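One chain of protein is taken out of this complex; the other chains stay put.
Let's look at chain A:
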Amino acid sequence: MMEYMTTTAHMSTGDRHRTGSPVVSFTNVSKSFGDVRAVSELDLQLRAGETVALLGPNGAGKSSTLDLLLGLRNPDAGRVEVFGTTPQQAIARGKVGAMLQSGGLMEDVKVRELVKLACDLHPRAYPVDQVLEHADLRDIADRMVNKLSGGQEQRVRFALATAGANELVVLDEPTTGMDVSARQAFWGVMRAQARAGRAILFATHYLEEADAIADRVIVLHRGRVIADGSAAEIKAKAGARRIVFDLDGYIGEGALRELPFLSSLEISGRTVRIQSHDADATVHALYGLGLYPRNLEVAGLGLEQAFIAITDAATAEEAAK
């Protein structure tokens, strides 16, 4: 527990976005389903204006965390507060808009009728036409909901989640089923919402989305936060940059292993692949060995690789206990 707290503190150099009182606050929250501990002593705070990505492998507790945040489930222990009240109250006041994977739609009604319903139910609703426009639903407003494609349904869900002036928007895998252009349009709207001061929390499988859109990334693993910071910080935490080069002649593996800041080494044929915590120092030492690396490439790890590295490390750590 303490270790995690210090990690978080260390990771928080990207604090520039975090101002004001917490929008969401999880205090020591746990939730089990039978023997499975979905959320374990989770502490989490979101602030106004933050765009936060929730990452984690399947079963990491993302959906359970969102359910708790939205009051669809109650925690076994700990406290969940949204805008200083219970999630249910915050939702009743129209402060939270949410788009869930599991959220179904009413059938036998037209898209416009359903969106109008969402607007009528929202205490600070936007005009129906504006909501339709933003969700790119104008062309299919008169279509029956049960006749839509998966991507169109997803846009309807998005419209329902943004029918009024929410202060927090929660999205669970929002772009699943959308094509590339719909996805871009979707994030365009979300960016505008973020600029207007909304907090946005989204769970995603698309790591490039987290990388490109979120100014804070939280990695969950078995119901715990194992990393929390900007995408760049997460990548740095995972260790590392990637160094790839070819060597002619004899490759002394032993010498390469002695390189400083090395976190992994892989040799296939003439090609050497290295992950290093400090690529500059490693490359410097490489030349120091008198080697002449050809086709040298130094690149940052993608968030995806970083993510895998972090979750693998967490799994190994747990196994060691």
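Definition applied: a contact is a pair of C-beta atoms (placed from the backbone, for glycine too) under 8 Å apart; a residue touches a chain by one contact, two chains touch by 3 or more; residues count from 1.
Basically, contacts and distances are computed from a predicted model.
Q: Which choice in "NADH-quinone oxidoreductase subunit M", "Acetyl-coenzyme A carboxylase carboxyl transferase subunit alpha", "Arginine transport ATP-binding protein ArtP" or "ABC transporter" gives the name that UniProt lists for the one chain left out?
A: The record names the chain that does not appear here as "ABC transporter".
Q: Can you say which of A:160, A:225 or A:243 touches the chain missing from this structure?
A: A:160
Q: Considering the complete complex, identify which of A:48, A:117 or A:265 is in touch with the unshown chain.
A: A:117
Q: Among A:72, A:236 or A:313, exactly one should touch the missing chain; which is it?
A: A:72
Q: Taking the full complex into account, find the residue in A:91, A:111 or A:137 that is in contact with the omitted chain.
A: Missing-chain contact among the listed residues: A:91.
Q: State which residues belonging to chain A touch the missing partner chain.
A: Where chain A meets the chain not shown: residues 70-74, 91-94, 96-98, 100, 102-109, 113-114, 116-118, 120-123, 157, 160-161.
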